[in-house]
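Below you'll find the structure I mean.
In this view, the complex is presented without one of its protein chains, the others remaining in place.
Naming follows writing order (A and B), and every chain is counted from residue 1.
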Amino acid sequence: MEDLKLELKKNIIEVLNLEDISLEDFGDNDSLFGDGIGLDSIDALELIVMLDKDYGIRLSDPKEGKKIFESIEVMAAYIAEHRTK
Amino acid sequence: MSKGVAITGMGIISSIGKTVEENFHSLINKTPGISTIDGITTVHKDKIKVGEVKITNKELCNFLKLPTTNNYSRTAMLGEIAAKEAVKNAGITEINSCKTGLISSTSVGGMDLTEKYYYSQFEETENRRFIESHSAGDSSTKIANSLGITGFVSTISTACSSAANAIMLGARMIKAGKLDRVIVGGADCLSKFTINGFKTLMILSETNCRPFDADRTGLNLGEAAAFLVLESEECVKRDHKKVLGYVSGYANANDAFHQTASSKDGEGATLAMKKALKVAGLTPEEIDYINAHGTATENNDASESAAIRRIFGENLPSISSTKAYTGHTLAAAAAIEAVYSVLALQNNTVFPNLNFETPISETNIIPETEVIQKELNHVLSNSFGFGGNCSTLIFSKA
Partner (left out) sequence: MSEKFYIQKYCTIKNNVVSVNGIEVFKAEISDKKEFFKSVYQFLDIKYSKFFKMDNLSKLAFLSAEFLLDEDVSEEKNTAIILSNNASSLDTDRKYQDSINDSENYYPSPAVFVYTLPNIGIGEISIRHQLKSENGFFVFDKYNASFHFNYEQSLLQNNKSDSVLAGWVNIDGDSYEAFLYLISEKGEFEHTENKLKQLYNT
């Protein structure tokens, strides 16, 4: 699980161009949207593409993403359970 | 207070008709032009509905009598058909008899050809000509050349508000005496680029779109072209032109909120409507009908409804979005809806907002769902584009 969380952080920083955030600053429980890491609605859509591309998980409703992308911790748990890649 | 700038001609081609008359008939007969896509092979074929012009490129080519070695994109062909209808409708025989310009708009440009031929052009050099027509200015140049326009030509590319901005600029240039006559509007065709792009934003509906409905699920993309001919008072008098209507108000503002989403309280939209009313010298009560942007996305309809309430309060005019007929035709949207606004004024008819059942609870706006006959003097048309670009036009009866 720790490996997956680190992998997620690295991917998110790269895919979403989060050049201002270092791996060390990226807490497992920081909220990804709003006041924490500060992602927006387009970032959410990119994460949906990432879920499909890297982990073979397809979300059809963008609203599902809201719960899954709460934090790295929540995201990793979801991916571990549902991944097909 | 001046009446505004005179509209002396209109032309349109959309999924509900090849001419102004055909479009009008579809509108009053409640016949939408939304279907599954035929002209483009896409993996999303069964998952989307579009407002497609059911005429192949070959047929468009033949209709325009283009030489076989042409490099017209579908956008350019649709645009030229509509522009020619507008010029004919305005009774223009000598295009340069007064200072005449063309302001067109597009978002897709020649992408439909580029996505087909980009890779093959490296070996098949005869396909290179298709890449040359990629740029946004290409269709404008082609249309201007086909009409024989030697004056001012420009292209506006501000997404879904482009044609409104073209109409606005045209009206201003006439008022400022920079032009005596101007053909204004826009054109956009369907392409894989846009279909895939909007799909990835997850704002496309799998069914016929439902503007302003609480259960709306997104937009239908469409393709179309439309142009208006605007003329100065002197030209109208000199040539005894029939005036179809007036562009009496216009404005543009930026929402300054997000690259693509609109703010919750519709700030940009509110500012645009407010300023347009000021330019027209009208109060909100004097607007009889709003042809809304109404794309049927969750975001736009909520934001636009909030803005409408902010301006009109409890005294709402008739409201409808005609995108359930044509789909969202991107840069051409404001132009086709300008034609529909003028048709509404000429015929004292409000066109229905199809597929509506339940209002959005926060704003409780109930659009017209039937064809309504009522006296119309002023129609307000909204068009909001990505990049926070919000434009409003007001059309008044001749």
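What we mean here is this: a contact is a pair of C-beta atoms (placed from the backbone, for glycine too) under 8 Å apart; a residue touches a chain by one contact, two chains touch by 3 or more.
Quick caveat, the model's predicted, so the values are computed rather than measured.
Asker: Of B:Ser26, B:Asn252 or B:Ser396, which sits in contact with the chain we cannot see?
Answerer: For the chain that is not drawn, the touching residue is B:Asn252.
Asker: What is the set of chain A residues that contact the non-displayed chain in the whole complex?
Answerer: The missing chain touches chain A at positions 16-21, 38, 42-43, 45-46, 49, 52-53.
Asker: In the complete complex, the non-displayed chain touches which residues of chain B?
Answerer: Its contact residues with the unshown chain are 43, 107, 109, 111, 114-115, 118, 134-137, 154-159, 165, 169, 172, 176, 178, 192-193, 196-202, 251-260, 267-268, 271, 385-389.
As a working rule, only the chains that are shown with their structure count from here on.
Asker: Using mean CA coordinates as chain centres, what's the gap between chain A and chain B in Å?
Answerer: The separation of the two C-alpha centroids amounts to 38 Å.
Asker: Per the contact definition, I'd like the list of chain B residues that touch chain A in the complex.
Answerer: Touching chain A: residues 200-202, 258-261 of chain B.
Asker: Can you check the complex and tell me which residues of chain A touch chain B?
Answerer: Within the complex, chain A contacts chain B at residues 40-42, 45, 48-49, 62.
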